[in-house]
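Here the complex is missing a single protein chain, while all its other protein chains stay put.
Chain lettering (A, B and C) follows the sequence in which the chains are written, and residue indices restart at 1 in each chain.
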Amino acid sequence: MSIEHMEQMETLLPEWLETSRLRTGQGEVASYIPELAKAARDTLGVFVADSQGKTIAAGDYGIPFTMQSISKVFTLILALMDHGEEAVFYNVGKEPTGDDFNSMIKLELVEPGIPFNPLINAGAITVSSLIAGDSPEDKSQRILQFFRKLAGNDGLDYNMDVYHSELETGDLNRSLAYFLKQNGVLKDPVEDVLSVYFKHCSIEVNCADLSRMALVLAFDGVDPCNGEKLIPRRYVQIAKTFMVTCGMYNASGEFAIDVGIPAKSGVSGGILALVPGQYGIGVVGPSLNSKGNSTAGVHLLERLSKEFSWSLF
Amino acid sequence: MSIEHMEQMETLLPEWLETSRLRTGQGEVASYIPELAKAARDTLGVFVADSQGKTIAAGDYGIPFTMQSISKVFTLILALMDHGEEAVFYNVGKEPTGDDFNSMIKLELVEPGIPFNPLINAGAITVSSLIAGDSPEDKSQRILQFFRKLAGNDGLDYNMDVYHSELETGDLNRSLAYFLKQNGVLKDPVEDVLSVYFKHCSIEVNCADLSRMALVLAFDGVDPCNGEKLIPRRYVQIAKTFMVTCGMYNASGEFAIDVGIPAKSGVSGGILALVPGQYGIGVVGPSLNSKGNSTAGVHLLERLSKEFSWSLF
Amino acid sequence: MSIEHMEQMETLLPEWLETSRLRTGQGEVASYIPELAKAARDTLGVFVADSQGKTIAAGDYGIPFTMQSISKVFTLILALMDHGEEAVFYNVGKEPTGDDFNSMIKLELVEPGIPFNPLINAGAITVSSLIAGDSPEDKSQRILQFFRKLAGNDGLDYNMDVYHSELETGDLNRSLAYFLKQNGVLKDPVEDVLSVYFKHCSIEVNCADLSRMALVLAFDGVDPCNGEKLIPRRYVQIAKTFMVTCGMYNASGEFAIDVGIPAKSGVSGGILALVPGQYGIGVVGPSLNSKGNSTAGVHLLERLSKEFSWSLF
Partner (left out) sequence: MSIEHMEQMETLLPEWLETSRLRTGQGEVASYIPELAKAARDTLGVFVADSQGKTIAAGDYGIPFTMQSISKVFTLILALMDHGEEAVFYNVGKEPTGDDFNSMIKLELVEPGIPFNPLINAGAITVSSLIAGDSPEDKSQRILQFFRKLAGNDGLDYNMDVYHSELETGDLNRSLAYFLKQNGVLKDPVEDVLSVYFKHCSIEVNCADLSRMALVLAFDGVDPCNGEKLIPRRYVQIAKTFMVTCGMYNASGEFAIDVGIPAKSGVSGGILALVPGQYGIGVVGPSLNSKGNSTAGVHLLERLSKEFSWSLF
């Protein structure tokens, strides 16, 4: 059935993408990191890969963009591989927040003052501090190598302009980080942790890279192209669960109902999504809706999910 | 494989249940509704049904208890069947809150002042007001008939002592309801809505009833015992998604990671859970953890999910 | 000096009032109680009384309006006279909130769940429940008699249209009251308490009545016109302190800095203010600023305070 779907997708995806592209006018490109504001608002691209090495692409699938929050999924996995579940979840919770991804309210109000989950900023900053390594540079290097392996792309690298733009304008993340430091959640110096965090957010990819990383999750941690076991199954399970409950900011509940597949978005307009046992998907569409998700990207994924009954539920 | 699992379960469930029963000492029976406080703290029962009519039970599976919040799943479904998605989700959102199930904070702070989802109290009260019917009695009658059909049990009925206990002590729900009235979310008189709400919370079931209701969800709305189509597939999908993202109060994220199946708990200690395409499950264990879920019941479901790899993720 | 000021005021007040009246265009008449929405937006009146029986009036000082939140000052005093400080402040705090007057957030978040002060709605509802009396009617009767005595006006009475309008639309106050009931702060039935509360908010006065009531506070509880001791000095002190810290909703801090005299406003546009040992003042101007205070009334009081150096500070 998957092959049949691939054929149908190949034929119809370009048309569906153009329909979804009309939605780009309803959102706005993120402006809070100056470098991100340079993206073209009407961009939309998608790339789908299956386990047989078959791929389908449409629209602006080749343009580069930074991973931003999408990277949080994989730093979580790396932290789990470095320290195990117990250590990671001593410092970060497992619950959706219902608040904005950069909110400080629950850190102040809800004991014990740890981030509610690893996909909000406070949680992802905490996870960054848990990556093994002797120095921030070492941690960043380990992250990059891990991401390169998952994407099957040794050329993956930082966009240093975006990194510096984030460093310079990231005062809200700094505020979050010092709050976490005060609460005893962060052990390392704040600027060290933030350099790791901002760097992995600045890793530049295209839709093909995302689809390949997603494919590894879709096949429980094994790269289906070469059979290499890259991630323990349990950590993939944890990651996929968080993608469903918290992956699309505070529109995650709606996305679960309307699309129903594990996905993670970033403010660059990227979305990594997957159909377990079938596909890895990369989407880019920098025009964001009010919740911070690619407005056209979500529209396209909903169409795909409904046409091919992808929902897990 | 399912048959094999059923055999294993039949053999091992009594032992696993007794292991989980040891956890009852770590929780407390709900005391805020006086009638509920009468439950025995060390009670634990489970009932599993599959589509072939095979059932397995262990522990105190036969004791009666009221559905409480478990009923919210099915009133949501009935409201969807009465009015469709658009009308229901105009009045209630789709997002987890991260707050207590009876919190008022987001109603005050987050525009447009509608409940975040149908499984917190504010949302379920709103859903109660959307049930079709000429009068509160009529609405309640429709709910009861629907629940009887789902449970395949014409004897299902209200526990009027619990109902009156809730009516008398339900001032926090009254407060929520008047807030919703103020925000224009409720159209009917508050006491009318609350009588419908408290009544469906007071429907008395046992584990077998829950397992049968769950089985209908596990088979996409069709009663596998007689092939009758009771709920449109899409509404089952919506219900199962909410069960995963919001079903276990603000421990839903943790439950999704540790157990990973659609479930809904109630403060009476009941849990309705399901394995899609396989099982309907009813659990009761009135000793609750700090999040309001059956402490032993969650423990038992986690054991089962891990032993049989039930997680959707 | 006071006499000299009175003469200056007599000459200049009409002109100052017309200058302030220009500010009415910057605000809006309260609309949430339908009866209040009927007030004319450009209304502005003021009435000043001193201890010698001398009075000065300007503008629309004769129009009737309901006391609304202004009444809270005097029900607090009556509750203190009925039960003493300890009993009253067991149920209601002494702190400004920084939140809207009808906010529920601190009731939910801050232990022990009592209202922060007696001048926000939750606090005033609590105070209403503390008025001595065998029945709601009896309590309301005692309040009315007390207000009549303070105003030296036996004709003071309820505006029953406003009362019924509040009863019908007061769902947010109902929500607050049930929350207080749940927290154990209210002992009596909610509707009984609310009838007392809505009734004292609906007592109809004019600027002359307010100035006379204020004069009693300006002279430490003694009616300077007849020497009658109406309120113990300590309770006047408490009332004046609350008027300074919480009297002008969450613009109280600003008013204390810019005007600096004890005052209490209501959503009908009334303001009761006083200069200790000198004047009682009544103002009406239904056009409200975003904080719920009479926009022109505050402007006029600021002018008067600055011209005559009235600030306590």
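Note that in this section a residue touches a chain if its C-beta (ideal position, glycine included) is under 8 Å from a C-beta of that chain, and two chains touch if they have at least 3 such contacts.
On a predicted model such as this, the values are computed, not experimentally measured, just so you know.
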{"item": "Missing chain: touched chains present in the view", "value": "A, C"}
{"item": "Among A:Glu108, A:Asp138 or A:Glu307, residue touching the chain not depicted", "value": "A:Glu108"}
{"item": "Identified contact with the non-displayed chain, of C:Thr97, C:Thr126, C:Ser140 or C:Ser287", "value": "C:Thr97"}
{"item": "Touch with the omitted chain, as defined above, among C:Lys106, C:Lys181, C:Lys199 or C:Arg212", "value": "C:Lys106"}
{"item": "Sole residue of C:Gln8, C:Ser31 or C:Thr241 that reaches the chain not shown, by the stated touch rule", "value": "C:Thr241"}
{"item": "Absent-chain contact - pick from C:Phe116, C:Tyr197 or C:Phe219", "value": "C:Phe116"}
{"item": "Chain not shown, touching residues in chain A", "value": "103-105, 108-109, 171-172, 174-179, 181-182, 190"}
{"item": "Those residues of chain C which, in the complete complex, touch the missing chain", "value": "93-99, 106, 116-117, 237-238, 240-242, 244-246, 250-254, 256-257, 260, 262, 276, 311-313"}
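Here is the rule we use: only the chains that are shown with their structure count from here on.
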{"item": "Graph class of chain-chain contacts, one of line, ring, star, complete, other", "value": "line"}
{"item": "Approximate Å spacing (C-alpha centroids) for the pair chain A, chain B", "value": "32"}
{"item": "Where chain A touches two or more other chains, by residue", "value": "none"}
